[in-house]
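Here it is, the structure, as structure tokens.
Excluded from the complex is one protein chain; the other protein chains are retained at their positions.
Now for chain A:
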Amino acid sequence: MPGDHRRIRGPEESQPPQLYAADEDEEPAARDPTRLRPVYARAGLLSQAKGSAYLEAGGTKVLCAVSGPRQAESSERGSGPAGTGGEAPAALRGRLLCDFRRAPFSGRRRRAPPGGGEERELALALQEALEPAVRLGRYPRAQLEVSALLLEDGGSALAAALTAAALALADAGVEMYDLVVGCGLSRAPGPAPTWLLDPTRQEEERAAAGLTVALMPVLNQVAGLLGSGEGGPTESWAEAVRLGLEGCQRLYPVLQQCLVRAARRRGAAAPP
């Protein structure tokens, strides 16, 4: 039954009590800066999507689904001034539409679904990182829709979403040059800060700077890079990028095995 708003006047805005609570979390325990949390990845779990993947790393849970290729809605769409060169081939290329969503219960405070600027920014980051890997030239006038849903944010959410999206695209049978593996990093504030690989949510919240790198492991090309904060001089950022790239290379065999298992499952399930 909806509350009786006319007689019971509550405040217009309400906040969860945790905001006002004293910070009881102690400093996160010192840990090896290059440790990666164990990852569980599974592809091919949604029956209604062409390709899908679920990735769990520590407390971060991401579900990604790919649908398409289907006919692009409008063939001429202004993509900004940089897209004006090269008429015929650019218009015939396929398009990748990415959508990043956070579940309302994914973080500490409830966020209503149209999340606004941040989700659009992360969706754009997803698109920019996946485009180098997908052979869009093979899908003329078509569009592929990738939608990532963050079920729980336990740190390095964008990196997990990137990896899940690449797995889902591979599971959907989309032609790709290589998989895209994402890795998150954060730099703790303080006098002698080091970059920590694969931060947890507490480490990310206290961080002075954060970085997400996306790598195509076999080609050794960086597909995506997004970082901000008080990272310090360029040498510090360069060290962070190197650490992230190493982390991506270490994660790659897990994803290969996941795709092999999914292919076997699909082969076994196919009717003889």
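To be clear about the criterion, a residue touches a chain if its C-beta (ideal position, glycine included) is under 8 Å from a C-beta of that chain, and two chains touch if they have at least 3 such contacts; residues count from 1.
By definition in this document, contacts and distances are computed from a predicted model.
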Choices "Cornichon family member 1", "aldehyde dehydrogenase (NAD(+))", "Vacuolar protein sorting-associated protein 16 homolog" or "Exosome component 7" - which one is the UniProt name of the chain not shown: "Exosome component 7"
Touch with the omitted chain, as defined above, among A:V62, A:C183 or A:M216: A:M216
Touching the absent chain when the full complex is considered, from A:P132, A:G155, A:G182 or A:P199: A:P132
Contact set of chain A toward the excluded chain (per top definition): 15, 19, 78-86, 117-118, 120-121, 124-125, 128-129, 131-133, 208-209, 211, 216, 219-234, 237-238, 241-242, 245
